[in-house]
Structure formats: structure tokens, C-alpha cells
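Here the complex is missing a single protein chain, while all its other protein chains stay put.
Presenting chain A:
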Amino acid sequence: QVQLVVPMAVVFAPGSVPGDLPRPLPFRDVQEMEISVNLRTSVTSRYEMRYRSTTGQEEAALAAATAREADAALHPLQDTTLGSLTMYVVPETSSLLPQGINVYVGKHRSALLRAVGSLAALQARLREVTQVMSFTATSMAAALSDRVPDGRLNPDARRDLKSSLGYEITFSLLNPDPKSHTVDWDIEGAVNRYVKPVLDKLSLVANFSVDSQILYYAVLGVTPRYDKESSSFLLSAHSLPHVINPVEARLGSSAASLYPVLNFLLYVPERSHSPLYIQDKDGAPVSTNAFHSPRWGGIMVYNVEAPASPQASLPLHVDVDMARVMEVFLAQLRLLFGLSREEVPPEFLLEGPGNEGLADWELDHLLWAHTVENIATVSTTLTSLAQLLDKIGNIVIKDDVASEVYRAVASVQSAVTKLSLGHLHAAFQASKEAVTSSERAFFDPSLLHLLYFPDDQKFAIYIPLFLPMAVPILLSLAKIVRETRQRKKEPTKMD
């Protein structure tokens, strides 16, 4: 029973106001929708909309030539709190949006919409945009996946990375043929230039640590097929699942951290198997030459061009084009987190996020999903902890376990309250604290119960001990009782 509040501003440029407004601008409106996950869990979304007309500065910004420039100009003028959205409605005839495009979604938290005649149609379009920019019923169901009754949830829906306090990213270069190729990759430079900006933006969501390694003589598990037509080697789509295993054993991971590991592998094929292309299900070569596995990471095949002269001396020196590689790895990182742009309606134009890796609204998307997931995890954990402690009456609860439980309860209540007020950032932080505390309480080593004694064992242990001891005691008790009873019968017998 969580309420998600999204503060939204709908700003009308001159000439775009629909004719059938119920009240003159500015006014407020609320749209609520319930997403029911199972009998006892439901998420209510509440969009608090403020309709108003543009200010002078905003009008000037909207007079820009392209949508991208307008978006950049509008950015300093809008509300940038996490979770909020601003929609600018431009006249139907405006040239800001290209032909056939009705909605332009920018890099930050705003979108430009083409006006429509009636308020109802505008609200339908607004609903479509909010589905893209904040959360949908499907993304909420995926975040609450363990509560959805089985059968209703598509098995593919649980493939995004679970919310965690941190992630470990490992970049590995696999060189199976060092005799033919000496591969140089400037991974440190690439991480600083391309990966760090993305991770800095994601630092709001979790802590990231990055390492890299080079593995020699690491081969893929599958032998590629030679294709005469294209004179290249091909890896078919259905052999890809078996590629990862032999390599995985050698990848290693940090012994100290318990965070999930994301592996990104760059494979330089052997000279005898070059060039190597990956085929998709229809047999066409994949343009990125890469594939990824949910919750694990991604692999990219980097083909080395054949040397100009066949007598070139081995080993060949290979300088990896890190930008091309990082474009693929960072795209895979986005997909692992569930940030895909594939299910967007055709009349939408989405601005690319550039070097930051993800747009502000995509960050919000992650935060909504992770906050809801954290809250659900905490309530399941605390409920099951309470059930465990009920069932086993004589477990001792240490003071620090108790205080962690209290802290978890307080944090999760605060998270739910903040969500209902629309403070996404504060709600997310509170939900993270709640998860940390509840996990610490649940997994405390002292809560181990080795206390099952079946009844027949109790008898078997205690009877041989107490029965022989009890026999003389009971007999003498019986004797005492008999004597007192006799004395009572003849009370006056005295000598």
C-alpha cells in the first residue's frame, strides 16, 4: 500500500491552450491510478499537475530553432528535484517538433508536446509521456516481482539487476592468441573519460567500484563455424549461452566485497578464427558484435583487421578503439539496469543522453523502481523475521538486533511517507537505510536455531536419567503418606 506522488507542471505556450479547459489557468489537478500487484499489495500513482502558462523567459527559450536547443535553454528555468516532471505544450503548427513527431523527450526532466484540441486528448498524451518518463504498471510489477502470483508475471520480467547498495564492475580483455596479437587497451583512460561520468551520475543509486584485468589463453567454450560466403567465422545465437562458462571460472572477483559483479569482456579472436561475427536468431550478423546476459554482464568481440601484407611479422600490435568498445559496454550497462528505449511509441523522439550515459528521467525511473523494491524487501524481511521469532520462542534477541529492527521500521515508514509527499530522493535514501538495517537484523549470526527436539528424543533422554533417581524418592514419599494416614486413623494411641 504505497502511494507514489509525482509533481508535474504542464506549461502552455501561447497558442497551444485547448479550448475546453474547466477553469482559467493556472489551476491544479490530480490524477490517481491504482496498480494492484496481488491481494494485499498495491501501488497507487498520483500525478499532481499544475497547469499554467509560460513565463516570458520560457517563451524566449521556446523560440529556439530546434527542440534540443529549446530543451537546453529551458533546463535552468525548471524544477529539477528528482522525480518531478515538466511538460511544455507547444502549438500544433509549431516547427520546434519535426514532422510526424508529437512528443520530444529531453535529457533532463522535461518534454515538449504538440498541442491537441481537447483537454481529454491532451491528458491522454500526457499519460503516455509519463509512462515513458517515470514508471509504468509493468515496471512496478517487475520491482515487486516476488509478490506477483506466479503465472501472471512473464519470466523475462525479472531480469533487471536487483537493487543493491553497490555493484562491482570488472572489465576483462581476453587474448587467446598472444603469439599473434599484442593487444593494448588504454582501459584506465577509457574509464576516466567515458565510464566515470556515467558512474558519477549513477552514484545516486549505488556505490560502484571498477577493476580491470587481462586474461591470456582464455578461449570461448564454442568453436565458431566457418562461412564461405562471407569468408568469416560465425557464432550462432543458440551457441552463445555456452560461451561464457569456461571463461567465468577464470574471471575471479574481489574477495572482500559481497556486491553483485558485472563482467564486461572484450574478446580478441585468434588469428585462425578471425574475423568472428555473432549471428542473431535470423542468421544476420549483429552490428555491435556483442551480447549480454541478464544479471551477469556482457561480451563484445573485437575483430582485428588482417594485416596489409601477409608477411607481416607476428605478433601484430593491436590498439583497441576504446570509444567504440565503451559505446557498446555502456549500452549493455544500461540494458542490465533495465533502461531500454525500445518500447517507445513511434511519434516520440527521445534525446540521446550523451556522455552522461542516462537521462535525468531515466535516473528517476531507476530510483522509483529501486525505492519500491527496497520497501517491499524490507517489509517481507521484517515480517518473516517476526514469524521466525514467534515460532521459536526461546531464541535470544540481542540488543543490537532489536535496535536494527526498530531502525528499519522507522526508515521504511519514513520512506513511504516521503514517497507520498513526492520527495523521491529522500524516500530512496530512507529505503536504502531500511534495507541495510533489516538485512543486518535478519542475517545476524546469533539468530541460528538448532533447537529442534522431537518429543521421543526428549523422553529418551530424560527418562533414563530421572526414572532411577525418582524411584527411591517416590517410594519414600509413598511411605511417608502411608504413615501419616495410619497416624491419623489412630490418633489417640499413646503409651
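We adopt the following convention: contacts are C-beta pairs under 8 Å (C-beta built on N, C-alpha and C of every residue); 3 or more make two chains touch, one makes a residue touch a chain; residues count from 1.
Just so we're on the same page, contacts and distances are computed from a predicted model.
Remark: of the listed names "GPI-anchor transamidase", "AL3B1 dehydrogenase", "Large ribosomal subunit protein bL19m" or "Cytosolic Fe-S cluster assembly factor NUBP1", the one matching the undisplayed chain in UniProt is "GPI-anchor transamidase". The residue from A:Gly189, A:Pro307 or A:Pro345 that touches the chain not shown here is A:Gly189.
From the options A:Leu330, A:Leu349 or A:Val412, the residue with contact to the chain not on display is A:Leu330.
Residue A:Gly352 is the one among A:Gly100, A:Gly352 or A:Pro468 that touches the chain not shown. Note that of A:Ala65, A:Val396, A:Leu448 or A:Met469, the residue touching the chain absent from this view is A:Leu448.
Where chain A meets the omitted chain, the residues involved are 145-146, 150, 155-156, 158-159, 162, 188-189, 192-194, 196-197, 221, 237-238, 240-246, 248-249, 252-256, 258, 260, 278, 280-281, 286-288, 290-296, 298, 300, 323, 326-328, 330-332, 334-335, 340-342, 352-355, 357, 380-381, 384, 387-388, 442-445, 447-450, 452, 454.
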